[in-house]
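Here's the structure, in structure tokens; my notes come after.
For this view, one protein chain was removed and the others were kept in their places.
So that you can tell them apart, the chains are marked A and B in the order they are listed, and the count of residues begins at 1 in each.
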Amino acid sequence: MAALDNSQDYVIEMLHITKEFPGIKANDDITLQLRRGEIHALLGENGAGKSTLMSVLFGLYQPEQGEIRKNGERVLINNPNDATALGIGMVHQHFKLVEVFTVLDNIILGAETTGALGFLKKAEARKKVQALSEKYGLKVDLDAKVEDITVGMQQRVEILKMLYRDNEILIFDEPTAVLTPQEIEELMATMKEFAREGKSILFISHKLNEIMAVADRVSVLRKGKYVGTVNTADTNKQELSNMMVGRPVQLVVTKDDARPGEDVLRVEHFSVPSHVHKRNAVNDVSFTVRAGEIVCIAGIDGNGQTELVYGLSGMDKSNGGSVTLCGEDITHYSIHRRGGNMSHIPEDRHKHGLVLDFTLEQNLVLQRFREPQFQHAGFIDEGAVRGYAQRLIEQYDVRSGQGPVTKARSMSGGNQQKAIIAREVDRDKPLIIAVQPTRGLDVGAIEYIHSQLVAERDRGKAILLVSLELDEVMSLSDRILVMYEGEIVGELDPKKTNVQELGLYMAGAKREGKEALA
Amino acid sequence: MNQKEPLLQREGAKSVLASLLSIAIGLAFGALAILVVGLASRDLGAGSAWEGIRLIFGGLFSTGRGASGALTWGFNGQNIGNMLFRAMPLIMTGLSVAMAYKTGLFNIGAPGQYLMGTLASLAIALGIPSGALPKPLIWLLAFCGAILAGAIWGAIPGALKAFLNINEVIACIMTNWIAANFVTWMFSISNFKNVVENTKSSYIYKTTYGLVDGKYVSGAGIATSKMGLDKVFPGSQINGGILIAILFAIGVYVMMEKTTFGYELKACGSNRHAARYAGISDRRNIVLSMVIAGGLSAAGAGLYCLSGNTEFFWSTYQSLPAIGFNGIPVALLAVCNPIGVIFTAIFMSMLSISGLQLTNLTAYNEYITDVIIAVIVYLSAFSLVIKMWLGRRKDKVGAVDANAEPLVPKSEPKTVSEAKGGDEA
Partner (left out) sequence: MTFLIQQTLLYAVPLMIVALAGVFAERSGIINLALEGIMIFGAFIGVLFVRIMQGSAWIGAAKAANAYGTLQLFGVLAMLVAAIFGALFSLLLSFASINLRADQTIGGTALNLMAPALALFFIRLIANQNTLYIDGDGPSWFMIKKAMFGYGRTEKMSWLGETFINKMYLATYICIILFIVLSILLYKTRFGLRLRACGENPQAADSLGINVYHMRYAGTTISGALAGMGGFVYALTTANCTSNGDVAGFGFLALAVMIFGNWKPLNIAGASLLFGLFKCIAAAYSSIDINGDGVYLLKEIGINENVYRMLPYVITLIVLAFTSKSSRAPKAEGIPYDKGQR
């Protein structure tokens, strides 16, 4: 803490910031100090608290404890306007652009220069933007509509927005997630140029290559806590990866070795288009899942896992390759037909998993209500549904206020998830796709769900697990496939690898067959 | 595990309470308006305002004025019969709106569907010559024709929504006015305009007129059976149609609550994404939902027109039938419960009877009841807020599961407008 004394070194200091949300400390006593003219990376896994910390700095959240200083003086940032007034600008992960406006209109919006009667002086603004654009080599077409330009150019617009407002502290929230390699290189060069000019940059990322390439210092967060700050010159990717994920696996799942049988799911050269950018979200992916094994797709959020599952379950259309399930080509089947051999524990239990206004028993037959055992001539056999629900509730220990007639909305998150697991497991299909089945749950529920999945594996089910939690990946899977930018970059054996190596793959620093660039 | 929740904690109880609160505020607003007008006006005064207020609340049991000029009260069979008669089409349009709303669609197209039902039922009833078919069969044909016409009319916005993701509200508004002009056009070139009673040329014949040798003769046509109800409520317009409407309400309730079809519709309505995930065809269900909603509205028109004692002003291109729009408050007040619709429709009709009494007995007029209805609709636009407020109050009474999900999800799929934007269909 000696660094606190010579505060004139720091342009922004966030001291002992604590931010709590109901049930979770997103930031726990975090201190971050940004020097003038440096590029400071903020590294951490999903949910480590990076975004929360930046939202505090940008005035979107108010911290419970701690203070923010600018140039050594305490400041209060209650909203984005305050942040802008202090010269803080942010390129959000999801761009804040008005799609039908021109580039110029987007840049001046909120900081317009006007003449009499509030008429816009666009010519003046255009000159200023053009000057900035030339100075930093940020090529944009000022009269194009934002919806018509590439994602890379949209990002340049966001950067120009900050420059136009003369911001000197620039926050980049995962700026490379949507860019092509060339665009990433250009961005890196631009960031370095800014730093040379004395602007200070906060760079949020979990990609080690980029951090090593561009940052001066790195602060690492893990599970809401501050781990440490190091100079990139004094460290290496392995050490950073250890800081990010580095801890022994805490969860222990007792399971025997897998005894894999025949191929249940075979995916070949499979591609799914993206809704966000023009590239494929899933690109030319091939793998198999055999009966009696748990195959885990590991990776950092947003690398195509969601789209892969949508493609496999039929919720999104694929644009290449084939999917074979139990020997049947299901590439063009409807969701309903795929359901014949596939259970699916969805990623978003509120959006897809449950009809929240339905009762528990209604939710438990969401796919099965048309089966003869639950209906006669179109009339639902309430007795049969009730009986079935009661069996599942007992067998899977789903707890709720009023049993089968509880509204799903009023159940706790853990029990909602248990209900979905019960429904999907009990459908007894050869393949179970489980996407982040333990997200947001407490330890008890997690253990329960893990043991259920292992039990199903031992009954000969093929299980495809998508998880962002390294603990879960390491302890549950029989094989690990790492996804990075829509492709499978490595297949690992959990017994022969460790979280450190896994971390390198997930951050794109390592790739099967070849070492990744830089 | 099956512990009972406190009564007020239950979802249903909260909804009923929210509706009662809306009604109370609406009535209070109406009473206040009467009072303000009464006090502000030179001619009316506080005494007449007090009469007006009493009639708003109890107009159903008004029996006119006594010899002394004071309002008299008591059982009024005619009022009650007329109330039930007016409730008959309202139940149907209310069911239409309620049923669509449960499936996530705001059927503001009820007036248009109602008009198409009017056209079909009258055209069939008056178009088939007397004696060509047995009267009950003509009645049935006309009624079914109305349903079919409404179903087709409902299918248009339904299909536009399902396949092209066009906001059903906008499409319904357009089809409403197309219907208004279409119906006017059809009747204007028809032979159904009343030329027998010489002051009634802008009206279509009552269905009690029948086509005999190319001429319309009173009494040769058809009318819904009274089923003895006119004995219970003498002097009123009531007929057996009210029983048919109630049967429809029960039928819709059974369909929505007891069948796999209703289950599918509701699943699509409350969470289109989850329905898709579960392999339910959301498009098919959207179209079917609007088809049924259209049929229900039009059935209401059929019941009303085939009563035999109603006349239709055919040059309707400048206005849409209020019965169609009033289906909206009927449904919203009933929280879209089909059985509840019966009661809210009767309540609305009671208001309109009160309005008539107000017009007949005081210097005020029946439009104040429309104001009350509008206030109630306005309040139901944010009934969720009211319910949340009720819920918060009750939190202090009964403990709730601390882990429970919030009452209002981030995206309430039921709002009409919400569905417009991002649905990738």
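We adopt the following convention: a residue touches a chain if its C-beta (ideal position, glycine included) is under 8 Å from a C-beta of that chain, and two chains touch if they have at least 3 such contacts.
All figures in this text were calculated on a predicted structure; none of them were measured in a lab.
Student: Give the residue, chosen from A:D29, A:E112, A:D381 or A:E501, that touches the chain omitted from the document.
Tutor: Of these options, the touching residue for the absent chain is A:E112.
Student: Check the options B:L160, B:I204, B:I292 or B:I353 and report the residue that touches the missing chain.
Tutor: Going through B:L160, B:I204, B:I292 or B:I353 one by one, B:L160 is the residue touching the chain not shown.
Student: Hey, which of B:S19, B:T175, B:T208 or B:S297 is the one touching the hidden chain?
Tutor: Of all options in B:S19, B:T175, B:T208 or B:S297, contact with the hidden chain holds for B:T175.
Student: What chain A residues would touch the chain not displayed?
Tutor: The missing chain touches chain A at positions 55, 60, 79-81, 84, 90, 92, 96-101, 105, 108-112, 114, 117-120, 161.
Student: Counting contacts across the full complex, list the positions on chain B that touch the omitted chain.
Tutor: That gives, for chain B, the contact residues 33, 37, 41, 106, 108, 156, 160, 164-166, 169-171, 173-178, 180-182, 184-185, 188-189, 317-320, 325, 328-329, 332, 363-365, 367-368, 370-371, 373-375, 377-378, 380-382, 384-385, 410, 415-418, 420-421.
Here, only the chains that are shown with their structure count from here on.
Student: Quick one: chain A and chain B, Cα centre-to-centre, how many Å?
Tutor: 48
Student: If we count contacts the way the header does, which residues on chain A are in touch with chain B in the complex?
Tutor: 275, 313, 315, 334-339, 344, 346, 350-358, 362, 366-367, 369-370, 374-375, 378-380, 382, 399-403, 407, 409-414, 416
Student: Residues of chain B touching chain A in their complex?
Tutor: Per the touch definition, chain B meets chain A at residues 1-3, 5, 11, 258-261, 263-264, 266-267, 270-271, 273-281, 401, 403-405, 407, 409, 424.
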